[in-house]
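One chain of protein is taken out of this complex; the other chains stay put.
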Amino acid sequence: MENAFDHIIAQLPYSSPFLFVDGLTGLTSEYVEGYYQFRPESDFYRGHFKDAPVTPGVILTECCAQIGLVCLGLHLIENHIHAAKGVIAMTESQMEFLKPVYPGEKVRVRGEKIYFRFNKLKAKVRLYTADGTLACKGQIAGILNSTEG
Amino acid sequence: MENAFDHIIAQLPYSSPFLFVDGLTGLTSEYVEGYYQFRPESDFYRGHFKDAPVTPGVILTECCAQIGLVCLGLHLIENHIHAAKGVIAMTESQMEFLKPVYPGEKVRVRGEKIYFRFNKLKAKVRLYTADGTLACKGQIAGILNSTEG
Amino acid sequence: MKNTESYKEVLEIISPYLPEDIDPKSVTLNSHLIDELNINSAHLVDIVLDLEDRYDIQLEDDDMQQMQTVGDALSIIAAKKEK
Partner (left out) sequence: MKNTESYKEVLEIISPYLPEDIDPKSVTLNSHLIDELNINSAHLVDIVLDLEDRYDIQLEDDDMQQMQTVGDALSIIAAKKEK
């Protein structure tokens, strides 16, 4: 199944070390599910925090955005004849951070479409650790910027 | 004047490459102002975006949080006899992203206290580029976790 | 839809999305939403969705493009409601 979504991941405008999607496990016009394992060697752990590596909340937010907003958005564009091809720029984020996520942890992200209208996609996002604990949740929105204009 | 705030920066729990405070220019119990110059060699530019470095919105959020929430929080703790010494953990963020910020740009962040009650600090944050353009804004909250408990 | 009541309603819907440096009292029928009121494209979508909810109408891409000023918004709402 997972190979079916490889063409979506290939379209992501991010690359290592700022790519926070390892794979997708589900993708429809209504929702997306994917996963990522945080690399202990990631640069941000060297500074967050001093001598006590914890995944920064903003990096969890980015993981939520890449899987829950951008992968979903790329899929919606594919199925939306009138939409221009382009890049989704994050315009708003509203997040709550509930539990710390440590280096090496594998997380699962679920994004659910709230609306996709006039090239704006808003999604509800949730990030779970391996034991099923909700580590952060929120809403993220982005605008599809046409590459033509 | 700026040296007066060095002891606050020294208490920040972050270090390079995840420290996004170069200096503070104002700090009272009501507001904080500080600045940071984004380093073109920062790791995240290598992946955001592919061949087109732009400062990720979540890194702008982190800069807003470190200056606008955490520096303000450290100052409030100093002046608040009953508060325990500790680390401020971000619990909520609500941000809007208005303009892109490119590698090498120097930004100014202003944080204004909304409330500091029961060890929770909520601040209004704004980030401006050198020409005075508002690049992002929002509200960020954190809880002071006591180091004693 | 040309009466004061509706103008006030639309202004109420727009106000939360105005940048801080724009005084809601300075808004007129001729105010250009993007060029003068500095409303960005992300918020323009939110305004359109709020108008849809408020007036129980459905707006299309064409309506969005024609909605340049506050007065345009009032005209488009009026036209949709007549259908």
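In order of appearance the chains are A, B and C, and numbering begins at 1 in each one.
Rule of thumb we're sticking to: a residue touches a chain if its C-beta (ideal position, glycine included) is under 8 Å from a C-beta of that chain, and two chains touch if they have at least 3 such contacts.
No experiment lies behind these values; they were computed from the predicted model shown.
Among A:L98, A:I114 or A:A130, only A:L98 touches the chain that is left out of the view. Think of the hidden chain as still there; on subunit B it touches residues 82, 91-92, 115, 117-120, 141, 143.
Operating definition for what follows: only the chains that are shown with their structure count from here on.
If you average the CA atoms of subunit A and of subunit B, the two centres end up 23 Å from each other. Work out the mean CA point of subunit B and of subunit C, and you get 35 Å between them.
Residue positions 40, 42 of subunit C are each in touch with at least two other chains. Annotation for subunit A: residues touching 2 or more other chains are 91-92.
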